[in-house]
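The excerpt is restricted to a subset of chains, each kept in its original location.
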Amino acid sequence: MTQKEITYHLKDIQHYYGNTKVLDIADLKIKKGSITGLIGPNGSGKSTLLKLLAFAQKPTRGNIFYKGRIELPFSPTVRSKVTLLTQKPYLLKRTVFENIAYGLKIRKDKKHLKERVKKALLTVGLDDQKFAVRKWHELSGGEAQRVSMAARLILKPEVLLLDEPIASVDTESAGLIRKASLKARDNWGATLVIASHDLQWLYSISDRQLSIFKGNIFSTGLENIITGPFLKSGIKSDGKTLVKKLDDGQIITLKAPGKKTCTAVVIRKKNIAISLEKQLDNGLLNQLSGHIVSMLLEEKKEIIMATISIHNLAFILRLTSDQISRINLYPGKKVILKFHPNDVEWI
Amino acid sequence: AKTESLMMATTTSTDNTGLLDYLIPHFEKETGIILKWTATGTGKALKLGQNCDVDVLLVHAPPAEKKYIASGFGKDRREVMFNDFIIIGPEDDPAKIKGKSTSDALNAVKSKQTAFMSRSDDSGTNKKEKLLWKNAGIQQPDKEKWYVQTGQGMLATINVAQERNGYTMTDRGTYIKYQSTKGGNAPLKIMVEGDDILLNQYSVLTLDPKNCPNAKYDLAFKFSDWMASQNAQNLIKDFRLLGQKLFIPNAK
Amino acid sequence: MDFIVAGFIKAIELLISGDTSTWTAVWATIKVSTCSMLLSIGAGLPCGFLLGYFDFKGKKHLRTILDTMLAFPTVFIGLMVYAFISRQGPMGELGLLFTLTGIAIGQTILAFPIVTAITASTIENIDHDFKLTLVTLGAGKRHIITTCLWEVRFGILAAAVTAYGRVLTEVGISMMVGGNIKYHTRTITTAIALETNKGLFADGIALGLVLIMIAFIVNLSLSFLRKQ
């Protein structure tokens, strides 16, 4: 990758709210024209990261290189090029038209304003005639969300950062937003970073997924994370293993962490096998029984994302259609997940 | 017994010079009556009496006082003391009025069109000033450029005169105070003084009980009596402001 | 009580008869108050914005000082201005004493903290998400100021109207700096003070009503800016 092709390079970024560290990223590069999906539970730091990428906040420590240069909030080189759809979109106390046109107006770019606003509204599935004249408060939740999206799309930014763009948006509009995002990349080479809890949607749009957990990033995409409490008494109570007990009696055995400070464990997708029956001589191998809850298609890769519920834990695996049709998997089917206690990473 | 109290309205000059602060404790000690006063323009003082909001008046506008009594608002007018008015102006005396009689001086001011400040607030002082113009045979100026109507108290008016390099008529007490604030080197000096017409008579008025049955007529009369008493008259004689005598007692 | 009724009648008379002294006072009042409002809004809005928008060390103390400035007595301000523009004062050369300009300066000092304080507390109330939205839409510093102020326009209107009421009704500065000179620097409030002092209470009431009428007309014409 040449420097030109790297839109963002985050180096030793740490961000604190008060004394609490909420983000800790040693090194992260985001390629020009890529669509990156951010996955992580509530409070993991997605919005914080997006705000930093938008140069709306300065990281407590570390530097963000934008196209190879360190940039700071309000820097004119990024100000009109990077735009963020915030998690709680806020509409100015004006009409929908004025809200969408606002960004263009401050850029003094007023050519064909009416038509462009109309087009932007259409892109998010709203009818210009019905909505352009509405006041900011005369909208439903999803409509407001989509107006905010239109206000970002109309700017044709180099970088489009979307924080939960389809929360409270209906399925059809989610499709439209997906299309519009892809178009932004294809038509004017925009770089996108998108945070969402709708994994199917996110997988259907992004080239790469980053998993965030407690401010740390796993660049291999969505991974299965198990949080404590863990107990000491393993099968061999030698101190080298920990166990997690589920309420239904199943037990997960895990290699003990090196450091004491770890509170959660990652089990990578590639280390988990799925089958219909338990193996007999398992040794330490974890064999957890559960059932499939959902199966979603990742459109671009023809891969199916399956969510398996093990009592109250949810595991996500990516399967090919071959794997699925071979053992005839469908939602509701009982399955066994297998992984070795050593194939875990503590964080 | 309950201590009785009396409410008086008076003009700012008696208050501003400090005369009342000096005199009234003696009155209270001798009679046991508490006297409270509000100092305002003569017009408002008379009005407060007319509305029965006070019990006694100490003012200095003889023609208005007489009219007031004739209208049935006031009763016993007792002259208690006087001081005098003076005309002051800048040291270089642009209208050359120094030492002239009042009428000549005002005519000179008018013909030279030098600035003249008037309080124009219907106070006792202002009423006297109007009388002076009339006496000099000049029609009361109003919109003339050189005639500046300040509508403020005496001292403020003197200040305007100083800033504008003009003349004004003032009572001597205020002038003494003004002088003292300037450290004895006031830009405005006395130009005209001593004319009979410049006398400034102060009187105590009680209110007509027919108009104000609730006013404390008895106490007011006591105050009036006391002001005319030898003791009070001596006190007034001895009152000095910055070492200068200010009021001359003349109760009959 | 009678003088109140008399005052109402007199107010109508004064305006209809075209009484010169009343009308010059009306004009003087309108001129100085307009002038001082423009100046204090011009200075107060940006200052209020800065104070309300940003968090910085010592902000709380600055607010306390500003709140204290709200309690500057007009006579005090009048005296301070007088000290500067009197002939012996450092700005005596300009000849501002006893002029409407002088009054306007004093009134600006009076209105500035009001505009600033209320603007600041309105801006402080602005949603954090709103600030973030502006930044993410690419607004520069100038746009952030103007858009924020426009967003809280009703609050700013309240600030302006309050300050206007203060300026319109103050006496101390007009008296001290203007000198209440008839046909020149006499404003309605100094005229009221004078008439009241003369004991002409009805005239005082009448002039008061004239002033209130001015305020009413101004507020009526501003009311189209109000939230519908």
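In this document, chain identifiers A, B and C correspond to the written order of the chains, with residue numbering beginning at 1 in each.
Here is the rule we use: contacts are C-beta pairs under 8 Å (C-beta built on N, C-alpha and C of every residue); 3 or more make two chains touch, one makes a residue touch a chain.
Please read all numbers here as calculations on a predicted model, not as lab measurements.
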**OP:** Give the stoichiometry of the complete complex as a formula in the chain labels shown, bearing in mind that each kind of chain is drawn only once.
**Re:** A x2, B x1, C x2
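Quick note on the criterion: only the chains that are shown with their structure count from here on.
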Original post:
Which word fits how the chains touch one another: line, ring, star, complete or other?
Top reply: line
Original post:
Going by CA means, which chain is nearest the middle of everything shown?
Top reply: C
Original post:
From the C-alpha centre of chain A to that of chain B, how far is it in Å?
Top reply: 88
**OP:** Go ahead and note the Å separation of the Cα centroids belonging to chain A and chain C.
**Re:** 54
Original post:
If you average the Cα atoms of chain B and of chain C to get two centres, how far apart are those centres in Å?
Top reply: 36
**OP:** Indicate the residues of chain C shared as contacts by at least two other chains.
**Re:** none
**OP:** For chain B, jot down the residues that touch at least 2 other chains.
**Re:** none
Subject >> chain B-touching residues of chain C, taken from the complex the two chains share >> reply: 20, 86-87, 97-98, 175-176, 179-183, 186, 190-191, 194, 196-201
Original post:
For chain C, which residues count as touching chain A in their complex?
Top reply: 127, 129-130, 132-133, 135-141, 143, 147, 151
Original post:
If you look only at chain A, which of its residues touch chain C in the complex?
Top reply: 51, 54, 56, 73-74, 76, 79-81, 83-86, 88-90, 92-93, 102-103, 106-107, 151-152, 155, 161
